[in-house]
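Apart from one protein chain that is not included, each protein chain of the complex appears where it belongs.
As written, the chain order gives the labels A, B and C, with residue 1 at the start of each chain.
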C-alpha cells in the first residue's frame, strides 16, 4: 500500500530533512521524492510517494500537524486505496470521451468513471457500451447537476470538449478539480473557433491545452500542452483533425496526473511532478 | 543550370497544363513542381523548378507574357546563377549570428553574406573571423544604412536578434525581404520579454517564430515556428537557453527557404513549398 | 467527383507536361499535383488529383494507354466513389482497434470497415458497438480467412496489434495491401518484446512504425514513424503506455494515406504524398 504526500510552504532550510526524518520515524519507506523551489515566489513544493504498509496512519497525522504548523505548510495525504470518482462531461464531439474511456479500460487512469453527463442524448450508447451511468442534463439546470454529482460522490469533473460554460457557482464547488481541454496553444487563440483563428493567422503549428477551470474563461492554470506542425495546405478541417489527436493526448495526460496526485496549483500556474 | 518559377493567380482550370506545356515547349525539363490552391481565397500558387540548360531565356520571357496576362498571373523567375546578397543585422546576442555564418560555411545557405550590421561594436571580431564586412551603425542614421545596403546590392535583410525597430521607410524598401526572429510562439506573447511572459503564465511549451517584417510589429507573415517543452522547474534563464536553440533553427530555415525561392506571401500569410 | 492518378515510371523529360496536357485535353481540372524524382534510382513518381465531373472515363483510359506505353509507366486511377473495404485484424490489445473505429466514425478514414477478425472472442462486443461484422477465426485456418475476405470483397487488411504471423500465401494475396504496426522505431528492435529491448538498452526515445507487410518479418516498406521521449524513470509498463499513443497515431496515418491513394511502393520503401 503506497501513499502520496503533497506539500507546499514558504521555502526554508530543513524542510526536506524534517519531512524525510518524520516519515522514516513513522515507518514509511520513501519510494519517490520530487521537489521544486520557486525562487521568485520563495515557495517550496514536494511530492513524496512512500510505502505505507507498516505505518500507523493516525500516528502519522499526529506527527505531521506540528511540523506543518512550524513550516506554515499546506499538505495533502492520499492513500492509494482511495479511488477517485470522475464525471466526464461531453457534448457532440466524441473523440475525447472515447479516448478517456478506452484509456480507463486499459488501466491508464486510476479512477472510477462515475458518470457521463451531456447536453445531448447521443453519448448514451457510448456510456452503455462502457458500462457507465449516463445523464442527459440541460446545462442551465445546475441544481440537478449538483445533486447528481454529490449523490455519486464525484471528486473530479472532466470537460471532454463540453461546449458549455460553467457558472461561477459550479466552478467554486470544484476548485482545481475541473479539468478542461482548450483546442489551442493558450494563451494564443482564446475564445471561440481557435482552429479558424489559427488558419487565418497562418501559423505553422497548432496546439492544445489542458487546464484547471477558473472563473475567467480560458485563463485557468495550464496543466499540459502539445503542438503539431501544420502548413499552408491544411484546411480548417485538417487543423481540426490534427487537433483532435493533440486534444486527446493532452487531456488524458492532465487527468492521469491529477489522479496520481502529481499536480500542485499556485500563483495561477501548476507544478507537475511527472 | 536550374531555374525556379514562382506563380500566383486566381484559381482557374487549365493553369497547370498551360504552364507545363509552355515550359516543355521551350525546352525546359521540369524537375519539381509543387502547387497549392487556397479554396477560401480562390487563389492558385505554384513553384516549378526546371532544368534551363537548353533554353532560350528571352524566348521564355516572351512566351510567358501572354499566358500571365491571360490568367492574371504574378510570377517570379530566378536562374540559379543569381546569388542573393544578404545583410545580417545583430545586436549583442550572438547565437543567431554565429549560426547563420556557420551554416553559410557549411553551404546550407545559397547566398553571399554581404555584410554584418550592428548597433554594437562587438560583432566586428566575428565578422572578421568569417571574412565578412562589418558596419557599426547607429539605428537612427537610416540614410547611411540605405546607402551601404544599396551600395552592396543587398537583396535580403536578416534580423538575427537585432533589438531595434526598423522605421516604416526601411520596411517599405524591402517588402517581404526582411526576415525577423521573434522569441515566442506568435501570436502568443507579442512585445517585449516573451520568455518572462511565458514564465509568468506557466505555459508548458515555449516557441519561436520567424516572419517577414511588416509595418505592424510582430504581425508580419509567419514563415516558420517551432516549440519545445518546458516545465515548472525551468527558470527564465532556462527558457532563454532553450529558446536560443529554437531561434537558431527557425531563423535559419526561413532564410534558407527564402533563398531557395520557396516562399510566397499573400493575405498576411505564407505558402512555403518545402 | 474527384479522381486520383498515381504514376511511376523511369524519369524522362516531358512526363509532367504530357500528363498535364492529356488530362486537360480530356476535360479534367487538376486540383493537386505532387511529384518526386528519385535521382539515384532514376525513377519518377506523381500523384495527380483532378475534378473528373466533366470527363468521359472510357475516353481517358483510351488516351492514357499510349502515353503509358511511351513512358513505360505504371499507373493506378481511382475515382472517389470507389469505397475501399477494410478488414481490421486484432488480438487482445484493443487500443488500435478502438482508435481506428472511432476515427472512422469521425469520418477520418474514407472506407467501409467490412469486418473485424480476431483470434480471440473478446473484440465481439466492440464490433457490436460500432456495428461491424465480427469473425472469430483460428489463425491457422487460412482457407476460411480467404473465403470470408473474398466474400466481403476486402481491399485492405489492417493488422491492429494482431499478434499472429501471416503465412507467405496470405501476404502474397494482398501485395502492398496489408498494413501492420510494429511497436518500435524500426529497424531498431525487430522481433519480440521491443519495449523490453528498449528498456534494457536504455534508449532515450521510443518509437512506432507502420509498414506494409512483406514475407520478411518487420522488413516491409515503412509508411510512417513517430517517436516520444522516455527516461530512466520509465518502467517497461510506462514505455508500453507511451508506445500505445504512438502506435495509434502511426497506424491511423498509414491507413488514411493508403485510403487516400497517397502511397507508392518501390525498392522496398514508400513515397508518401501527404
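Details
As a working rule, contacts are C-beta pairs under 8 Å (C-beta built on N, C-alpha and C of every residue); 3 or more make two chains touch, one makes a residue touch a chain.
Remember, it's a predicted structure, so these values are computed and weren't measured experimentally.
Among C:186, C:213 or C:239, only C:186 touches the chain that is left out of the view.
Taking the complete complex into account, C:235 is the one of C:53, C:125 or C:235 that touches the chain left out. The hidden chain makes contact, of the residues B:120, B:140, B:153 or B:241, with B:241. What chain C contributes to its contact with the hidden chain is residues 36, 38-39, 185-189, 201-205, 207, 221-227, 231-233, 235, 267-272.
One chain is missing from the display, and on chain A it is touched by residues 13-14, 16-18, 20-21, 23-24, 29-35, 37.
Within chain B, the residues in touch with the undisplayed chain are 94-95, 98-99, 102, 105-106, 108, 125, 129, 241, 244-245, 249.
The working rule: only the chains that are shown with their structure count from here on.
Where chain A touches chain B, over half of the residue numbers in use are shared by the two copies, so each contributes mostly the same positions. One inter-chain figure worth recording: chain B and chain C are separated by 36 Å, centre to centre, where each centre is the mean of the chain's CA atoms. Between chain A and chain B, the centres computed from C-alpha atoms are 41 Å apart.
Residues of chain C found to touch two or more other chains are absent.
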